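What you see is part of a larger complex, with each chain still in position.
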Amino acid sequence: MYSFKNDYSEGAHPRILNALIQSNMIQEEGYGMDTHTKNAISKIKKLIGNEDIDVHLISGGTQTNLIAIGAFLRPYEACISANTGHIAVHETGAIEYTGHKVITVDSIDGKLTPDNIKDVLAFHVNEHAVKPRLVYISNPTELGTIYTNEELKVLSKFCNSNNLLLYADGARLGCALTVKEANLTISDMCNLTDAFFIGGTKNGALLGEALIIKNETLKEDFRYNIKQKGGLVAKGRLLGIQFEELFTDTLYFELANHANEMAKLLTEGLKNANCKFLIDSPTNQIFPILNNTLIEKLEKKFSFYTWEKIDANNSAIRLVTSWATKKEAVFEFIDELNIY
Amino acid sequence: MYSFKNDYSEGAHPRILNALIQSNMIQEEGYGMDTHTKNAISKIKKLIGNEDIDVHLISGGTQTNLIAIGAFLRPYEACISANTGHIAVHETGAIEYTGHKVITVDSIDGKLTPDNIKDVLAFHVNEHAVKPRLVYISNPTELGTIYTNEELKVLSKFCNSNNLLLYADGARLGCALTVKEANLTISDMCNLTDAFFIGGTKNGALLGEALIIKNETLKEDFRYNIKQKGGLVAKGRLLGIQFEELFTDTLYFELANHANEMAKLLTEGLKNANCKFLIDSPTNQIFPILNNTLIEKLEKKFSFYTWEKIDANNSAIRLVTSWATKKEAVFEFIDELNIY
């Protein structure tokens, strides 16, 4: 049974494991003060081309979101998110637990635009309602869609003009940045947001996200926030080594690109089989609409999530590829379609 | 420069790394539903001899404490801790961030007894003060001391009779359980507490603590709490594999025993050099009192924390050994004392 359920079914890229082994018995400082974390941060700053950013390595995506948003906002301030946003639906109220409302905006493609944010601002005008202060986007979104450079510029400008922080969840950031049509670099991500994170867990690391804080006012005492929320890993080397390896050369982007390529292959195969999609996605999550009988048949050989009922006979499923996805598995899946 | 600063300076025990490598490319379910986590839990239940306990693998100690205590208490309920307790002084107010007061009790050896808890109960009698509900102990304590079986029985009985939950932070639990004089087994830990955790990070794992919940009323929906606080690791296999390996045979206890043995060697060497101690510790943290000149000299070859000023000329230092401490380093340290 081959799994297309998610992009964290395997362990780590072999180069990462190897780096762990090589460094294993060398004594290092704890809590992110080790040489590997320092190297990783240095490499990331260089890649982005900005020495003034702060970089923090944190274990997971939900944890990064709750630490960052909890630190960035004053108690009565709120986030704005698409109704499909990870913080809105799949983090068990982690943001609310930090005391902040997540105001959701209906969105078909998982993306936010100035227009739907404007409605929120118009509604929240005084102290009887929360004060919208942070715009949360994910890139790619939870539906696999991405922001183009142009779209992100427009959103960024709008946020700046409206005293809104722009924060990007990059759990699968590599997959967004390797879509050429988006014309979006990691430096653009940094220039156009106040803070964002570079996901490791879903792109070949055992665990780890690199949070980038560009906005000067958000940097102060940030490690206190990490520690207080239980996010300061004693053996910070574990995170440092992984990001050091991912950003030593272009490994991070190669892995993301592979994931996208495998999704593209799947998409092509599905299209050749006359399949329609819930939404167009250029990244590693795709949402084909299939006949329920076919879905049942596929489930005997592959595992994946059924995403949404479309009508009595058809449902959308979610297929996720990753750095570890095997081309043979993709072909096998497509074959299964065609045999049908 | 050899470090005696802490027990998390190296990576993981080689057997753990090897287990990671062996399993690396096999697809597993996420979020702790993988076969390794299941195996680890099964082994731990067997070792403890109790199939009814719940076991959750969580990344770190502060995170485990804040998730557990935050889940166990109602909003107005409070913890009681020794004034040296980790939650009281070294977790950046993580427990208070979950909304709960940590009532501290003065304690010379880091331990709690019914007597000092009684004073707290006498003071907190109605709704104008918090309601003490959970007794937090660490075993070993932050000063390296331990609870004997007898002492823990007394404390446990007292808690039961006073509607207090007893929760034990076992960040270094292996080191407590391998001190024979304590006559305390891991089954005793389970029988005598409502919940406790078995520390992995400080005993040979890359990261990870195994939280054991025995009290039936504390079990419900616990995974919701883990997820909400950002503690549900996507690649839960990383935690599962490590605990699976640590508890496949007696590795966990061997590693702890080594740490204790190395500390004992250091203690003997220091005693032979006529050194006194801030406190008697049978585990892997010791607190010798040394002349400041000697401390300065030692600092040229070894790193460690200066713990407390004793008088104008002397200070207590903290030396920590671990599963990875080399006997040669211990001897070298002792030699340095004697040369002086």
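Things to note:
Each chain carries a letter (A and B) given by its place in the written order, and its residues are counted from 1.
One rule holds for everything that comes next: contacts are C-beta pairs under 8 Å (C-beta built on N, C-alpha and C of every residue); 3 or more make two chains touch, one makes a residue touch a chain.
This structure is a prediction, so every number in the text was calculated from the model and none was measured.
In this structure file the full complex is assembled from 4 copies of one chain, 2 of which are shown.
In this text, only the chains that are shown with their structure count from here on.
The part of chain B that touches chain A in the complex is made up of residues 2-3, 5-6, 8-12, 14, 17, 20-21, 23-30, 59-67, 91-94, 97, 201-202, 206-207, 224, 227-235, 237-238, 324.
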